[in-house]
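Omission of a single protein chain aside, the complex is shown with its protein chains in their original locations.
We call the chains A, B, C, D and E, going by the order they appear; numbering starts again at 1 in every chain.
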Amino acid sequence: MGEYRFLISSSPHIHSGESVQRIMFSVAGALLLPTIAGVYFFGYRALILVVTTTLAAVLTEAIFQKLRGKPVTVWDGSAIVTGMLLALNLPPGLPLWMAVVGSVISIALGKMIYGGLGTNPFNPALVGRVFLTVTFPVQMTTWINPVDGTTGATPLALMKMQGIPTDYVRLFIGNVGGCIGETSAIAILLGGLYLIYRGYVDWRIPASYLGTVAVLSFILGGDPIFHLLAGGLMLGAFFMATDMVTTPVTKLGRIIFGIGAGIFVVLIRFYGGYPEGVSFSILLMNAFTPIINRLTVPRIYGEVKTR
Amino acid sequence: MNQYTRMIVVLLIFSVLSGAVLAFSYELANPKIQEQAQKNLEASIKNVLPGITKYEQVEKEGLTFYIGLDDQGNKKGIAFKATGQGFGGPIEMMVGYDPKEGKLTGLQILSMAETPGLGARIQEPTFTDQFKGKSVNDPFEPKKDVQVITGATISPAGVASGIKSALEKVTKIYPVGGDY
Amino acid sequence: MASVMLVSLLSMGGLSLLLGAGLAYASKKFAVETDPRVDAINEVLPGANCGACGYPGCSGLAGAIVEGKAPVNACLVGGPAVAKKISEIMGVSDTGASVERKIARVLCQGGKTEAKLKAEYYGVKSCRAASMVNGGPKGCPFGCIGFGDCAKVCPVGAITMSENGLPVIDEEKCTGCGLCAKECPKFVITLTSVKNEVHVRCRATLKAKDTRDVCKVGCIACKQCEKACPFDAIHVVNNVAIIDYEKCRNCMKCVEKCPTKAITSAFAKRKKAVINDNCIGCTICAKNCPVNAISGEVKKKHEVNEELCIGCSICAEKCPKNAIAMVRGECDIKTGSFSACSVVK
Amino acid sequence: MYQLVKDFFNGLWNENPTFKMIIGMCPTLAVTTAAMNGIAMGLATTFVLVFSSLLISLLRNFIPAKVRIPCYIIVIATFVTVVDLFMAGYFPAMYKILGLYIPLIVVNCIIMARAEAFASKVTPMRAIADALGMGLGFTWAITLIGAVRELMGSGTLFGFPVFGENVTRWVIMLLPPGAFITMGVLLGIMNLLTRRGVKNTQCH
Amino acid sequence: MKELLLIIAGSVLVNNFVLSRFLGECPFLGVSKKLETAISMGFATTFVLTMTSVATYFIQFYILEPFGLSRFLQIVSFILVIASLVQLVEMVILKTSPALYKALGIYLPLITTNCAVLGLALLIAIKRYNLIQSIAFGLGAGIGFTLAMALMAGIREEMEFGDVPEALRGVAIVLITAGLLSMAFLGFSGLIPM
Partner (left out) sequence: MLKTFSGGIHPPYNKELTKHKPVEKAKLPQKVIIPMSQHVGAPCEPVVKVGDYVKVGQKIGEAKAFVSAPIHASVSGKVVAVEPRPHASGAPVMSVVIESDGMDEVYEGVKPPKSLDELTPDEIKNLIRDAGIVGMGGAGFPTQVKLSPPPGKTIDTIIVNGAECEPYLTADHRLMVERPDDVVLGLRAIMKATGVKRAYIGIEDNKPDAIEAMKEAVKGFNGIEVVPLATKYPQGGEKQLIYAITGREVPSGGLPMDVHVIVDNAGTCAAIANVLKTGMPLIERITTVTGAGVKEPKNLLVRIGTPVEELIEQCGGFNGEPGKVIMGGPMMGISQAQLEVPVMKGTSGVLVLQKSEVKTNEPMPCIRCARCVDACPIRLLPTYLGKFAERGMWDEAERYHALDCIECGCCAYVCPANIPLTQLIRLAKNRILASKKK
């Protein structure tokens, strides 16, 4: 009986079986819903964009790791999520080469220089998206109308510049101008709820984020439902503000994160130079995340007050 | 000498010397600086009032006007400064106005803090030239009678509203068709 | 012109008088005792207050250096020149030569190929962490675990982990700080004087059979070394041989005898005695040689049998005429020409 | 003589203020929207650096330690004001761009650092050599940064179109983020270069 | 009141001294390694900036301008006054409250030769703020500086855990991070007409 050589390790000896890969591919799966909606409304061009950014993101990560002589870990799926989310945040008519630039910036500057998965302070897809917004403002604000294929303004820009509202049903279903993935609130909601159900997304962030925007826009005399449905808020709240790497680890911290992001969105939408502030709000709160983590360390079981 | 006195004395020597050097340099450079400022002003006035060779400065109701004259001393138009609120800060401009025709004769941006490559393109002739010959009674609304720059609507709007609000005062002092 | 000049002179003069007087008064009134070294270092530092060192300003760094929190070369702007001056002020210099230099030694040779594993280990790749799991995966409870905690902690990078999973110490680099010895959960590393060349590289107090079961190169307490040692310097205590370095003369006899090669030394560096022409043939050396390696007639120059000499240096110490030199490495002992190799004092 | 040459080259590479000592970052980041600005700012700084170093070196035994810093500041501020005045008078276009940052040469850490660390301790000749090296080292470094940002942000180099008129410009390069990112990436590249250099010297 | 709030908000968010005006970069890059230090430094700077705003207001509008000296004695007098004031305050704090000195005082000398302080003084002169506005501006600039310092320090503490490429370690990665941070702050551009 003594011939066997056993394994020794520290307890625990069993594991939940959950893995990073499974989480990432689930998110990618959930993202397929808004992707399909985007392709439905904007045509094959949107699909090409999604495929391009995803491939570019994965390749960038692989090349970066090869150059550093580190193991290539693109199969953890996080680069795929980043790539998809970047495309979903782009106007459907963006030149492909710009999308590739966005992917490279996302992964290289947004993620790999900090050491890769799990170490980046900012949401990589949003780093890419905001970089593009600031770098190529004209192309990034040229919107295609899903109905007739002409260019036009997004509902938020119409509201901000001319004060014209768009009706809720169209916003909810998604046949309005905007980024590929942000048009259809219903598709995002379904994907997001699935992730909450699977436990990959903490409901606290979307709830506090959307709640803050609704309340504040109401107080400031805006139309809360319009502000919830228009622009990238839904996509941001369910898929981007919830990126676990760049958001607080404590429950209270996540609520603060959502509220802070909500305040920034309303500030920018109502008073800022840009019609939309979701990307900026999340990036800004990403910067606050380490401090939030520090300040919201939970009171541990049996903590004794010292001094 | 006690160390504190020495401290004070050395400091004093240094400051006084520095004061002397600076006052001297200032005397040297100041005329040149004034000259430059004058030259810039003159250039911008000439730019917005084509065809003039000299100008007169007039103060009216707290505003400064530069009345442009040609070789023969004929009045060719009025230049004045206007300020608009842009994307990155105030936009200062020189506007040329011909009261006889009730039209603008030119626009030059004197200073601004708009984004390079975007809002900053309001300095380019392609933008400023559209105001040449524009009637002062136009609405000055972006995207309607004022062409904007793609991706940057705020800066042109700032220029337009700056001119419009300045014109409101100016046309009261120098009404269209009136003498000056 | 004149008036501008006058006003500017007056106002600058007035301003500086005011501020100078204020400062002078304040520095008198609010004088505070400080560590003179802080001031001295402050003098030496560039005073740029750039913050590049990570401390708030030069005086912040000066304070930190005096408190020992910052290294003397923390100032980037000042560079090595400033670092040198600061080290003078702080009195840290590398002239600690009076103390005998000690270096770290690894007392285990049971690497991947020699030592048996009792189990597979899965978990944090740290010796200490692994040692807390069932004592680690090695069959020998005393053996090196091989995850290199020692290498990680060495401040000068003197330790590398060999292919075989054992730490190798670069004796040149090692400063003898002893951090590795403190870090090792198995107490495999110890500091001994550089002069000691023979080491028992096993600490296993297991019984002979158990040791043999888990490791090919362990000490099996056979006492061969004890018998071989001409100086009574090595003894088996609690199943493992231990060298008394007071007595050990680096003769390496025990090393020759050890059946498992648990005792090691660098044979190539073994010393040999060489007798030169100062020899008056007093025979003292021959009488004292523990291995009878010296022969010669009275009043004639003696000779060393290279084969027999174990390099214990006794003869050299006893020789009244300083006619014997201890020499390292390969050299022609017959002719006494040892220019190419080092003479050991 | 050899010492002087060494002092001079020190600032150009080994102890380059921008890429090695990483000081004087404000002007480095602020004015480098074009290569030409870099040259102008660099030369202005060099001027102040050289003259203040010279003066401080000359007066090094005269100034009491307690008021050392205020005295240096006065000397430096004086030269800066001189540059400011003459630039405004003779190079108005450049003055408009460098604007606020000319007065800020006063607090550029490079100048104080060299005054304290070097000029106040050596002969006037060496002080000048060092100041020139540091100043020119600063100049080439910020000109390089300016060139990169200008090339990508405006498609021009020293004002001349490089890529033709219709190329897409990378607006971000002219904005604050572009400054930080360009500087960071260039610094990374410099680190790579130096490290390789170090490795080579170790081999010999 | 609203105007003062706008001045403060503007100098914190829209025209943040560190992230969009490039003032005070050296301490921002150097002293942002630890959150506690960064915040202390921030508070010390805020204090000095507010003090400077008052001092320079009086010098500019009661000495320099009345005597026509502002064009050429501005720099010298500002920097001289700032340096002396800071030194004075430092001595006073050191004597009166060693605890406060440990928390704030040690940062003071670092602040003297910091662009932010002189920059503030010059900007007050340029913008022709009145006394209250100047104080608000100084306070806002200080808060903005503290905010940028704190954010960067927080990020840097977490950056310790990542495997940053060799060549980028140290200031390089901090600069790039500052770039991303300043990119996020661009969201505020156009927020408040300045």
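In this section, a contact is a pair of C-beta atoms (placed from the backbone, for glycine too) under 8 Å apart; a residue touches a chain by one contact, two chains touch by 3 or more.
All values derive from a computational prediction rather than experimental measurement.
Within the entire complex, contacts from the absent chain reach the displayed chains A, C, E. Contact with the chain that does not appear here is found for just one residue of A:V72, A:L96, A:I164 or A:V297, A:V297. Here the missing chain is touched by one residue of C:G22, C:G123, C:G176 or C:G296, and it is C:G123.
Residues of subunit E in contact with the chain left out of this view: 160-161. Touching residues on subunit C toward the chain that is not drawn are 118-120, 122-124, 126, 128-129, 132-137, 141, 152-153. Touch with the hidden chain on the side of subunit A covers residues 1-2, 4, 6-16, 18-20, 22-23, 73, 76, 78, 115-119, 200, 202, 244-245, 247-251, 297-304.
Criterion: only the chains that are shown with their structure count from here on.
The set of chains touching subunit A and also touching subunit E is given as B, C, D. Path length between subunit A and subunit C in the touching-chain graph (shortest route): 1. Of all chains in the assembly, those touching subunit B and also subunit E are A, C, D.
The interface carrying the most C-beta pairs in contact is the one between chains D-E. Centre-to-centre spacing of subunit B and subunit D amounts to 33 Å, using the average Cα coordinate of each chain.
For this pair, subunit D with subunit E, the centres built from the Cα atoms lie 22 Å apart.
Counting only residues that touch two or more partner chains, subunit B has 7, 11, 14-15, 18-19, 22-23, 25-26, 30, 87, 115, 118, 154.
Residue positions 109, 131, 134, 137, 273 of subunit A are each in touch with at least two other chains.
A complete topology is adopted by the chain contact network, contact being made between every pair of chains. Residues 26-27, 29-31, 33, 37, 40-41, 44, 63, 67-69, 72-73, 76-77, 80-81, 84, 87-88, 91-92, 94-95, 106-110, 112-113 of subunit E are the ones that touch subunit C when the two sit in their complex.
The touching residues of subunit D, when paired with subunit C in their complex, are 15, 21-23, 65-70, 74, 109, 112-113, 116-117.
Subunit D makes touch with subunit A in their complex at residues 168, 170-173, 175, 177, 181.
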